[in-house]
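I'd like to ask some things about the structure below.
A single protein chain has been omitted; all remaining protein chains appear in their positions.
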Amino acid sequence: MSTMKDFKAEKPTWCPGCGDFGVLNAMQRAAVALGLEPEDVVVVSGIGCSGKMSQHFGGYGLHSLHGRSLPTAQAVKLANRNLTVFAAGGDGDGYGIGMGHFIHAIRRNIDITYIVMDNHIYGLTTGQASPTSDVGSQTKTSPRGTVERPIEPLQLALSERCGFVAQAFSGDTKHMAQVIERAVRHRGFSLVNVFSPCVTFNKVNSYEFYKEKLVNLDADPAYDCHDRLAAMRRVAEADNLVVGVVYEDTEQPAYDDAVYGYPEEPLAHLEPRLSDAMYEEILATFR
Amino acid sequence: MSTMKDFKAEKPTWCPGCGDFGVLNAMQRAAVALGLEPEDVVVVSGIGCSGKMSQHFGGYGLHSLHGRSLPTAQAVKLANRNLTVFAAGGDGDGYGIGMGHFIHAIRRNIDITYIVMDNHIYGLTTGQASPTSDVGSQTKTSPRGTVERPIEPLQLALSERCGFVAQAFSGDTKHMAQVIERAVRHRGFSLVNVFSPCVTFNKVNSYEFYKEKLVNLDADPAYDCHDRLAAMRRVAEADNLVVGVVYEDTEQPAYDDAVYGYPEEPLAHLEPRLSDAMYEEILATFR
Amino acid sequence: MHDVGWKVGGKQGEGIDSTGEIYAIALHRMGYYVFTYRHFMSLIKGGHTNYKIRVADEVVRHHGDLVHVLIAFDQTTIDENWRQLAPGAVVIYDGATFQAHLPDGLQAHLCDVPLTGIAKEAGGAIMKNMVSIGVTAAVHGIDPTAFLPVIQDKFGKKGEAVVQANLEAVRQGYAYYRSHYDVSIPMPPLPQQRSSDHLFISGNQATGFGALDGGCRMLAAYPITPATEIMYWLIEHLPKQGGVVLQAEDEIAAVNMAIGANYAGVPAMTSTSGPGFSLMMEALGLAGMSETPLVIVDVQRSGPSTGLPTKTEQSDLNEALYGTHGEIPRVVLTPRTVEECYRFTADAFALAERYQVPVIVLSDLYMGMSAQSIDRLPREEVTRDRGRRMSDEDLQALAPGAYVRYDDSSPTGISPRSIPGQRNGRYVALGNEHNGIGLEVEEQYIRVAQANKRRRKLAHFAHQSGVSVDGVKDAPFALIGFGSTHGVLEEARAALARQGLTIKHIHLSRVAPFPAEDMMAALAGVERALVVELNQTGQLADLIRKEVGFHDVLSNCLKYDGDPIELREILARAEQVFPTGVLQ
Partner (left out) sequence: MHDVGWKVGGKQGEGIDSTGEIYAIALHRMGYYVFTYRHFMSLIKGGHTNYKIRVADEVVRHHGDLVHVLIAFDQTTIDENWRQLAPGAVVIYDGATFQAHLPDGLQAHLCDVPLTGIAKEAGGAIMKNMVSIGVTAAVHGIDPTAFLPVIQDKFGKKGEAVVQANLEAVRQGYAYYRSHYDVSIPMPPLPQQRSSDHLFISGNQATGFGALDGGCRMLAAYPITPATEIMYWLIEHLPKQGGVVLQAEDEIAAVNMAIGANYAGVPAMTSTSGPGFSLMMEALGLAGMSETPLVIVDVQRSGPSTGLPTKTEQSDLNEALYGTHGEIPRVVLTPRTVEECYRFTADAFALAERYQVPVIVLSDLYMGMSAQSIDRLPREEVTRDRGRRMSDEDLQALAPGAYVRYDDSSPTGISPRSIPGQRNGRYVALGNEHNGIGLEVEEQYIRVAQANKRRRKLAHFAHQSGVSVDGVKDAPFALIGFGSTHGVLEEARAALARQGLTIKHIHLSRVAPFPAEDMMAALAGVERALVVELNQTGQLADLIRKEVGFHDVLSNCLKYDGDPIELREILARAEQVFPTGVLQ
């Protein structure tokens, strides 16, 4: 059985107090709770402070390009279905430059877990407006306040019938770990949007801000996380300030279960050799 | 006053019966109804059969890249607010490769009208699966049926609080013209998704298919197109098979109304010269 | 060699392609060598399209300049193609559809045949194509029953009645021509020896087949002409091998998917054409930096930008060589033939894994879409290598955490990979500069060590590709090309040699790593060389200048109108460049 220690790598380089520490911790806890071996976990990250997750989590890592964690992660999973695959990145990475891949990853429904460290800011590039910045946010690229409406990650995911939609908060890593655990257990694409404060460049969306405002749906016995339209309404009414599993639908087949010819055994374990017989069979089609 | 003739260009090269003829016709009708001059209209298109719209509509045209009509069109509008700017393209163009720009164009809310000729197929490349293809669609790239869930353009737009969301059908160009007219009048980003049958490569989503199934919300006096959450529910319940104005919100400021320093006069009309006084003023900041 | 050119032309959507294909396959099965070329437009219906077949008694690598029989479904077909008519050519048209006219003084036989009328009688107007094949058979004196097997293949699943009706259409076309016209154009003699394989295959098919045989088990791609056929081929064949084809949302996703799969231990590639290739430039750098194997097939089309999507060109050479910011090691293969499309694509996977670099296979529309007869595929020549890998035992033998993925002390620069899932093999693959285990670092000495490691990998690159020299080894004159022009350049060399020129043909089947020594040797003693390439700026000539010089020796022969180059175009340019005294 693996322990927290097994999922630790070098000391993280984030600023002291950064919300991403909490995310790392929750991922590690979830991995332990799931009984995973470090070598069976791949974290594919984009570029950003959050993108360093692939270096800080003690599994295999693929630190891809800005905005490209999702296509890369989907392929890793398809290549080896035995692996537990996380895609991880920031709000800019995932909902800015990576938006197209986000929607398409939901549609495709490959069994990976996507963790977005949503700090409403571009951290690594030292504080520009992000697609989740609230209207009026003052940042280095919006000294007079942003005018674009923020991205609504949960609503978008729900619209596309994402089979697992959840939100968590770096101020409560225990709860986040539970959410991530459920996300990993879900077969198909799962989204966990995390409010992960950037203590250096975003003084508004702080720990205090969230502590005051967040409502935990998991703690609400009246909340039914299987009603998609109700979920959309609830998220809208709460102005997106909820945590917990917002929606889960276990009926939709994951891509790997649905796609023709996909083998039981991990692709990565098959010797990619064409038999002579098969070669001849194909050759015959050219005669 | 311009007439239909003024908005005609060379003879379109679409296949006889292609739904895009209807879209062209409706756009031309709307332009006439709006009293536009051809030279004040710019159609920015992507690549696809639908992308030829910029060549077939008799205004200024910008036939951009596959998936890039939206960023290009937004800049055209910002460059000259006197112009009426259409972005136009296909489902692959707009919701496949162009998906990221789509969501961000909604957020940014620049005053353009986006017309998607949604034929559930890649037409110009002769019949591959498109992001709006229904699950199980058999195409050249999905001989055994697609497994991805289709894109939900209206739901996505509603999720992002798009200020004008509508759908139309090439089988009813008169209605489509009305919808487009309203879309153009709306200040801010407007989406008109059009069911525009590809008679050559999609035998399923045909004129007949839609004629049978579509419900016209504009004709439903009980339908309130100002209630966003209700709109989401209605679209979901009708399995997206509605036409008409699904949602309109006139309260949100368009980008050009909100962004700091943006001049009344079209940018394109200002002589881009820096006065000596201003030059000196700036120079002083470097001393 | 004996050869004959045949062409059918009409409007897009009229079944031109299938007519040509049926005829080509029939001839191929008779034992001929055929080379086909499809001319089509970037719109779905209407617009001129044609299908050219060159038939010969030995392998041909070019569609040929001349047309001996032209089936014209409209006047446009004549207008667009009369320049290629051989003296005495037969032009078939249907006088009930349009009144054909040829330019004054052109020596050709215009034969009016009621193609549609005959077709209707045989069972339906759409069979006019089959009628025209029958007419062709009559012109050439081919027994119409020779078409039965192909017709069976093509229409068999529609039922015996359809098969018979089509065969009847062929027969009637044959009979009509026989009874009304007596011009006949003899076919080449049937080839003496015929290879046991004798395959009819296009570059795109061969590329797909090569990928499959080379170990590719994932293709992630986005549709684009003229590369989509590779996708189709693999969609049909990969799942049977447990492999998967992913239609990505765009080319950026596609290439990153290919990287992800390779990282996870599955040979994977992406196939595309120019516009998609340009979108892959950032990811190309990631593969290079993270030392992840990657195969990209670029089936070039006419650029720039959207360009001429259904036309051919060799103008992505520069981007293949120099695309992406910063510097990475890369391999760029430029197959000369469909056989090399097969072998190089197969090899690409071995090379990508052996050197842990991106490998680009540069094909083009002309080679990709031209189906042709060949003798056999060189399966035994395929390089098979999964590269240096840590076995589970290797890893277990190390102290926990002691595995150094990017070990820069490796003399070859190549350090063995581990694959996710392997115990004690953890590391991070990344696009940032990094230390041995894949952590971001900025120390100058590590950066330099890692950059040198990456560069070192190709210092001793070895692969059966590079420079080929045909003709007189120490000739003072040379033709030079790369990729798909090999066939036509061989014909040009032969023609020039026949005219008395002492000439050789230098051809590149690989441009990176550049085979500089071999090129130097090939160019030694050459007084004048004509670099033939299908682009506007002479990218290959520039590459040679950069690598080995010879500025004063090289002249350009450029073609960039979208069509494949013709033999006579090369010869006309050769006449300007090589000493005219020699040529008469």
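Every chain is named by a letter (A, B and C) in the order it is written, and numbering of its residues begins at 1.
The rule is simple: a residue touches a chain if its C-beta (ideal position, glycine included) is under 8 Å from a C-beta of that chain, and two chains touch if they have at least 3 such contacts.
Quick caveat, the model's predicted, so the values are computed rather than measured.
Across the whole complex, the hidden chain's contacts among the shown chains comprise A, B, C.
Touching the chain that is not shown, out of C:404, C:451 or C:521: C:451 (per the contact rule at the top). From the options A:25, A:141 or A:252, the residue with contact to the unseen chain in the full assembly is A:141.
For chain A, the residues touching the absent chain in the complete assembly are 13-16, 47, 49, 52, 63, 65-67, 96-97, 99, 122-126, 128-129, 131, 140-143, 200.
For chain C, the residues touching the absent chain in the complete assembly are 41-42, 47, 252, 273-275, 277-279, 281-282, 284-286, 288-290, 298, 300, 302-311, 313, 315-316, 318-319, 321-328, 430-433, 440, 442, 444-445, 447-448, 451, 455, 535-537, 539, 542-543, 545-549, 551, 560-563. Annotation for chain B: contacts to the undisplayed chain at residues 10, 37-40, 42, 44, 47, 52, 54-55, 58-65, 68, 70-76, 78-80, 82-83, 100-101, 104, 259-263, 265-268, 270, 272-274, 278-279, 282-283, 286-287.
One rule holds for everything that comes next: only the chains that are shown with their structure count from here on.
Of all chains, the one whose CA centroid is most distant from that of chain A is C. Here the spacing of chain A and chain B, counted between their Cα centres, is 30 Å.
Chain centres here are Cα averages; for chain A and chain C they lie 41 Å apart.
Listed for chain A are residues 100-101, 104, 259-260, each touching two or more other chains. The set of chain C residues that touch two or more partner chains comprises 249-250.
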